[in-house]
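This report refers to the structure that appears directly beneath it.
Apart from one protein chain that is not included, each protein chain of the complex appears where it belongs.
Order as written gives the chain letters A, B and C; numbering starts at 1 within each chain.
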Amino acid sequence: MTDRSARRRPPAWDATPAVATDAEGTLGGGLAPTPEPDLVQLLTPEGERVDHDTYSVDLTTDQYRQLYRDLVLVRRIDAEAIALQRQGELGIWASLLGQEAAQIGSGRALEKDDYVFPTYREHGVAWCRDVDPLHLLGLFRGVNLGGWDPNEKNFHLYTIVIGAQTLHATGYAMGVQRDGAESAVIAYFGDGAISQGDVNESFIWASVYNAPVVFFCQNNQWAISEPVERQSRIPLYQRARGFGFPGVRVDGNDVLAVYAVTKAALQDAREGNGPALIEAYTYRMGAHTTTDDPTRYRIADEVEAWKLKDPIARYRRFLEQNGHADESYFTSIDQESDEVAARLRKGCRELPDPAPLSLFDNAYAEPHVLLDEERAQFAAYLDSFAGADDGHGGHARTEG
Amino acid sequence: MTDRSARRRPPAWDATPAVATDAEGTLGGGLAPTPEPDLVQLLTPEGERVDHDTYSVDLTTDQYRQLYRDLVLVRRIDAEAIALQRQGELGIWASLLGQEAAQIGSGRALEKDDYVFPTYREHGVAWCRDVDPLHLLGLFRGVNLGGWDPNEKNFHLYTIVIGAQTLHATGYAMGVQRDGAESAVIAYFGDGAISQGDVNESFIWASVYNAPVVFFCQNNQWAISEPVERQSRIPLYQRARGFGFPGVRVDGNDVLAVYAVTKAALQDAREGNGPALIEAYTYRMGAHTTTDDPTRYRIADEVEAWKLKDPIARYRRFLEQNGHADESYFTSIDQESDEVAARLRKGCRELPDPAPLSLFDNAYAEPHVLLDEERAQFAAYLDSFAGADDGHGGHARTEG
Amino acid sequence: MTSITLVKGLNMGLRKALENDQKVVIMGEDVGKHGGVFRVTDGLQKDFGEDRVIDTPLAESGIVGTAIGLALRGYRPVCEIQFDGFVFPAFNQIVSQLAKMRYRADGHVTVPLTIRIPFGGHIGAVEHHSESPEAYFMHTAGLRVVACSNPVDGYWMIQQAVASDDPVIFFEPKGRYWEKAELDESATPDPLHSARVVRQGNDATIVTYGPTVKVCLDAAVAAEEEGRSLEVIDLRSLSPLDIEAVCASVRRTGRLIVAHEAPVFGGSGAEIAARVTEKCFYSLEAPVLRVGGFFTPYPPSRIEDEYLPDLDRVLDAVDRAMAY
Partner (left out) sequence: MTSITLVKGLNMGLRKALENDQKVVIMGEDVGKHGGVFRVTDGLQKDFGEDRVIDTPLAESGIVGTAIGLALRGYRPVCEIQFDGFVFPAFNQIVSQLAKMRYRADGHVTVPLTIRIPFGGHIGAVEHHSESPEAYFMHTAGLRVVACSNPVDGYWMIQQAVASDDPVIFFEPKGRYWEKAELDESATPDPLHSARVVRQGNDATIVTYGPTVKVCLDAAVAAEEEGRSLEVIDLRSLSPLDIEAVCASVRRTGRLIVAHEAPVFGGSGAEIAARVTEKCFYSLEAPVLRVGGFFTPYPPSRIEDEYLPDLDRVLDAVDRAMAY
């Protein structure tokens, strides 16, 4: 049966979003993003305050300064961590350089009772939740796996398996719903993560149950060496269309826009309006991690183009132009950041290694006969080297 | 920081599709679907031929009759399989009752070189691909796991793990792409399956690589006991919007509309226009499988309402009204279907049980020392009962 | 004393759990109005509401992943995986998140989650509906793994699993769902992680769990007719193992056979054999012999009887063990 009549083009497809799509998904991250009409901005790259017909912020000078302080301090902490890694104090570090506005803007939009599910790069959000940066260093140094108390700061542990935390956040939000609580949950993830089944399933759960969760995707244009075109041929915020909840793209290097958009989305969630997807359009200025060499896969021009959009320089210009802060204030923040960095450096070096037997702790909440046996045997084993002790027991033979 | 100014409603969200969504996702499959403007139809439930400004079919009388024959025969085969299960000849059967038009319409839209990845319910598509129905019975009887040669009919094995085959279909389509072949791939799945991570990942792969694959979702309103509202709060065809490729909803009980829409989508794929999602809006008239009792979870009215949309009655009226066939033709088809059913019944009863040692066959393509050892040991074990033989070796003691 | 099936025992146990702790929620495919494809959650949504007995979208990773989130919020979810073969989409959430969350958090959080998995064969089903994946979970530190074998244990063990502050993978022998036993609700149950000698004997010990407990008991009866006295132990817990209970028996009998439906290669029997051999080296008159599935995917149901260990294959192993 070879009837051709049905082949007339074009079919009445459900319209594909009218955004230039790279159907071939060719490589190359593309240069500076052509700002689209749908990119929410409250500050131009030059620091001009522009209006948006839906979103606005009107903060006090102190509040505006607070945001600046956050931006500078987390960048400084990040730089210090990179230095510590170079000095061999950390095993690895995932830098947030370039994403400060996306993280501080969203982090400061949170209320105390809101709950955060981060990836491994949300040092700026951790800062907003008063998580001691030493905890973060501890993880990357290898003295613990995070180990802070998530419920103390309403900030969950870093999740390294891409996308997994979005389901945890959604389930947590279902719990908030059942508790009738007036709070929201925010799940952070990257542009690469949006390809994981778990992330898409979390969109399904959140929309079907109308859970109070905000999905905050930092599109820093790269998943290690893969440009965002490898993950989607349309803008990421439009993924939400397929699941029936709102999506918005915000300039991730504009701390005020991120703040306003996130605050609105969180409030929607609290008010029972369900989930939302925020795509913070930003850029990973540094390497994926300290072990990565981005010159292997991306061109310098792209990085240069994004430098012109630096979130801190932009915001500083805004503060200056609007008289919210002057040179002396900026200098004081620089001084404070040096002090914070110094404390961090010292604290990191002093982080104690875990005791050998501690590796048996906290695997189980309740007694476990096998673990008890293994712990006892290992303790006896370590003791058997007493005398030939090299400091933490063991390795008598490797010594000799 | 408690600035309220950012909370003005409503935010300029990326518009959610303006379709009534059941945000609470309450249970209950809903009654007869309110036909939407975007539901592609070429036949009314009364069998009136209606035009659609994009899709049309114009077939010869023989072709029209062929479709009728297909519809009736697959329904008859299905009914026979249910009967065989009741008689204990099959372990279980998944009935296609009500979905004949969705399967025949799409199955007949395929070209010979196109490749099909079915679920466990695509008996009608199997029929269109000339797969011997006895193969299907063999699987549900438990004498094999499918076992037909997929490459002989370009019809892959039934996949029972929900959603898994959509990735296989997409990968296969990437192969077609690399071969520069002029063919397309079609992946079948259900309304429940659209929630699986695998299905959403296949949407990502297909769109990013622009693979020639058509996703054919039979929305039969139910995933066992769960109504489609449990899977999505917007129409399923709109899922494609989130991934940047076309989606369309077709009346799955209208064989001509399904045929036209599928043919167009397949041709798009062949011509390099990439993937598409077709939602065939239909209904599972029977139980999920022969072991299921739908009266536990859905109301009779719903089933009654859908009876009025029966795909075969509707199509028969069309043939009558347009003089494509008369009573004598219909009777001849009924006779043929009785003969097919009789052959099937006989063939099923005669399907031999596999030989015990055959369970070791085809686990590996190349020699495997452990399997060889186990096979030899088991053969010796069976022989050890020789004499006390109960027909297939073994169980001497259970006999005694 | 009431006579109940395993399905009923589990249903009653879950009902108790829902009554005793408001934080207990049940999640899964078709667990609500439908009461689960095996009716284990029958009537629970009607009595406890849709917020506590939740029909979920059709995705296992989503079920376990969101259940973890609920647990982090203070809930105590019980997830139903519809059939053994469908737990694998959730494997990543179970192995990398559920099992590790508490360790990652230095004990600051607990994730009290129970995952119910009907397992095992002999139901004449199609592919993926008759598997025994317990060894994958045994090898995963951070999880507890148990398997009930009868209605009474089903009633008690599911309550104990839900009450545990650690994640528990709870295996239910679906082929035994409709077998009956007498339940005394006033009795005191054995600890969740204790094995039980279900038949005493002196010539050899047979260790098993779940669906094959009955097979081994039948074998012991048949053996007795041949003048052989077999001890049968229902392990009940696979992780941790009550290895001392097994060793105590082996030190008396000197011989051990392990039987399970999962493929022998890399199965739970390997760990039991290795561990018992190390602990009872001088007591063993024969190597520990293992009886189980062959190293193939689960075969078509018409030959599953050949694939699965039955009375004869168990007794054949006993013969071989006695021959040493």
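Quick notes on this one:
Assume contacts are C-beta pairs under 8 Å (C-beta built on N, C-alpha and C of every residue); 3 or more make two chains touch, one makes a residue touch a chain.
Everything numeric here is computed off the predicted structure, so don't read it as measured data.
Within the full complex, the chain left out of the display contacts the shown chains A, B, C.
Of the listed positions C:Asn11, C:Thr66 or C:Ser268, the one in contact with the omitted chain in the full complex is C:Ser268.
Which of C:Thr56, C:Ser239 or C:Ser301 touches the hidden chain is settled by the complete complex: it is C:Ser239.
Annotation: of B:Pro45, B:Gly171 or B:Pro311, B:Gly171 touches the absent chain (contact as defined above). Considering B:Ser202, B:Asn219, B:Asn253 or B:Ser337, the position touching the chain not shown turns out to be B:Ser202 (whole complex).
Contact with the undisplayed chain is limited, among C:Leu6, C:Val53, C:Ala99 or C:Val318, to C:Ala99. In the full complex, chain C makes contact with the omitted chain through residues 85, 88-89, 91-92, 95-96, 99-100, 103-104, 127-128, 135-136, 138-139, 141-142, 239, 262-263, 265-271, 273-275, 277-278, 281, 286-290, 294-297, 324. Touch with the hidden chain on the side of chain B covers residues 144-152, 156-157, 159, 161, 164, 166-176, 178-179, 197-198, 201-202, 204-205, 208, 361-366, 368-371. Mapped onto chain A, the footprint of the missing chain covers residues 27, 91-92, 120, 139-145, 160-162, 192-193, 195-198, 223-226, 230-231, 291-292, 296-297, 353-356, 358-360, 363, 368, 370-371, 374, 378, 381, 384-385, 392, 394-398.
Simple rule for what comes next: only the chains that are shown with their structure count from here on.
When you average the Cα atoms of each chain and compare centres, the chain farthest from chain C turns out to be A.
Centroid to centroid, with C-alpha atoms defining each point, chain A and chain C lie 40 Å apart. For chain B, residues touching at least two other chains, in rising order: 195-198, 230-231.
In chain C, the residues that touch at least two other chains are 56-57, 59, 61-62, 89.
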